[in-house]
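Heads up: the structure comes next, in structure tokens.
For this depiction, one protein chain was excluded, whereas all remaining protein chains were kept in their positions.
Residue numbering begins at 1 within each chain, and the chains themselves are lettered A and B in the order written.
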């Protein structure tokens, strides 16, 4: 009895499946390169045990609680947002009672992987096994091999990127580095708090940025200099990339004078939404310019309507599973930036989307032409077997494999890292196997590609 | 020789197919729960025979005559829109001559099912079998087992919903109920004629609404009260749901005062299209409020550009196969309604779409979060094998199965009901079989889900 089948996610046709098995066999043990995610540096600087199964699995994972919420279970019942969980076993039972809701979702695949591979559990989670699970996980979490640094090693991680505000001291990253531990935990420069005027506390952030850098961040040149300084600081702690989570893909290329005036406008009381959008647009182009200068790879993650559920946001704050994708226009949006810097081969911009219609219509044609562009893997709701399949089917024929950058786990849940990479490796093996079975590719080429998709392209694109 | 193969619509891979067969075997004989459609209560109150094959199959089915029309056959040749068909055999022959046009379409699957299962026909319809078909069908229609109530029973229907105007007397529903017959035919409250100011005869309808309810429907409070009264009347005859066919998914949440003024505006001579759109938007939110109060489930069917062919509309009126989908924005559109009522677990809103791009981008993320939302099955042009496949592939990973509501046949053609449910059951069995074959789900789970998708979820969502 097992939660995981050795052939899971491979195409059912026996001929194709046997090719997939061979390809997967070559990549399954390769190290994990994780260039984008939301784990905490403090886990590795402090190396303390996780408290209990709820703190480990349920509380940090908005994939889990959004589904439960959609079926009428309140966030209070799940103790979401509480600093201290009062009744973890009760929450765990509620989760177990409803585990069937995840049938057909990637969450189910990720969790079963962690349950079996990390905890040796092989009976399905349900009301009747809830306590058995709780006790088994709880017991193991106390052991040394379940401390974050041990997990990092067991998972065969080569490098793990976090995502950090320019205002972050990166003290935890320094502490990791100073500890002498061999793991490679690196920050990513995510400037949304100080480049997106809609970000709560934007003006306060600009002030803090001035304090941190000694620049006059109320002036446009001082502000830009301060950002450059912080980028250098991130680089000094290992950062190789930036990340930009704007609501749209809009870019702009204003004159120095117009940009200066716009900056003054967004700092003033009477900034409009149009000012804010134009400022975000201009800042993407500024960031591209800085990337050409300092070599940081640029990731653009547009198209999420954040905090769609106003009442939930008022009560619980952001990241409560209520961000919803919207349609995104890359062709017109990116034009200003690309007209300025699109032909720079020293620049790498990795594009992500929540709007799958752009794969074949916009993103693959753009990345199949502009030297600076690469396509990030399927993101968020689309980081799933069917989502990965659609990405490969819709992007590969125009962009090829070599304009893509391997996998991102993008996770907040440490134990899901190997699970997510395993899903990606299996899906890539299956996709390549189909190309081989249909004689669109030879098997030796598929072998080379399988390794590129797993470790080669990501190392190169992210300069890792 | 047969029109139907026992394994039709199952995946071709033998391993997967055998799982699909087992799953389908469990659900094929389950009762038909039909919560949404366009059959006539009068068929069951009067229980009269259908006149001839053309009246049964061709005349009511815009899927059929739109295809014939697209290939140059006029509606006059088909006697569409005539009260009495003059030369039914001639029309039937024309249809048979062109039956090959339906290759690869669901219409072909539905018709072949009816031909074989209801009439025992097993040779393909064509010019050479046209008369044989005509005579065989015509002869059977006269028999008692082809009366509507017999068909209801043979088809193993548990409940059948019609779609009705608030101005409808529902006399035929009353007659069914009073007849002592055991069939369950229930109305659905579809208020478009009195909540959509673009509806032909809108203002006259508002007047009639006042007469029917004794309310002063020229005042906003009286109008709302009249709608509530009619909803109660529909409930008294078994209704469990409302249905809303707006051109967009726009909602609004105006103040009492603004809503009152808007209502006056749309009743006036100088209402603009903007007034009308805002009024429809406001009325969706009003309907949600009423649903919380009276428990009727709300169905939203947006995104059809009605009567795209102006000349055809002028000559033949609506529902002539010339309604065309357009892109639909649910994320911004539904925001006002959801900000007001999105967290109400007493409310159920079932969303449909004609814009498949919204499955993975908008609808699954919305339904996978908001407790009040559920996803309706593929609708209209997408109620087809490939359409169903795309729906499951694109919605399941984010919304799960349990935020969906089973199948709607949505038909005007009585004989297509079992055919359409059979297609849905086969496609669901095939989809689940693939998940099992790929070890993404265990077979016992697939069995449970197959039953949920067939009868469980629909009964629950529609309160049947």
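As a working rule, contacts are C-beta pairs under 8 Å (C-beta built on N, C-alpha and C of every residue); 3 or more make two chains touch, one makes a residue touch a chain.
Please read all numbers here as calculations on a predicted model, not as lab measurements.
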Touching residue (missing chain; options B:60, B:106, B:302 or B:418): B:106
Option touching the unshown chain, where B:322, B:337 or B:366 are the choices: B:322
Selected from A:159, A:287, A:322 or A:373 as touching the chain missing from the view: A:373
Residue among A:70, A:188 or A:357 touching the omitted chain: A:357
Where the unshown chain meets chain A, residue by residue: 11, 13, 15-16, 329, 331-332, 335, 338-339, 342-343, 345, 357, 360-362, 364-371, 373, 393-394, 396-403, 434-435, 437-442, 445, 448-449
Chain not shown, touching residues in chain B: 4-5, 7-14, 66-67, 69-72, 100-106, 108-109, 124, 305, 308-312, 321-322, 324-327, 354-357, 381-382, 384-387
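Note that only the chains that are shown with their structure count from here on.
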Chain A-chain B separation of Cα centroids, rounded to whole Å: 40
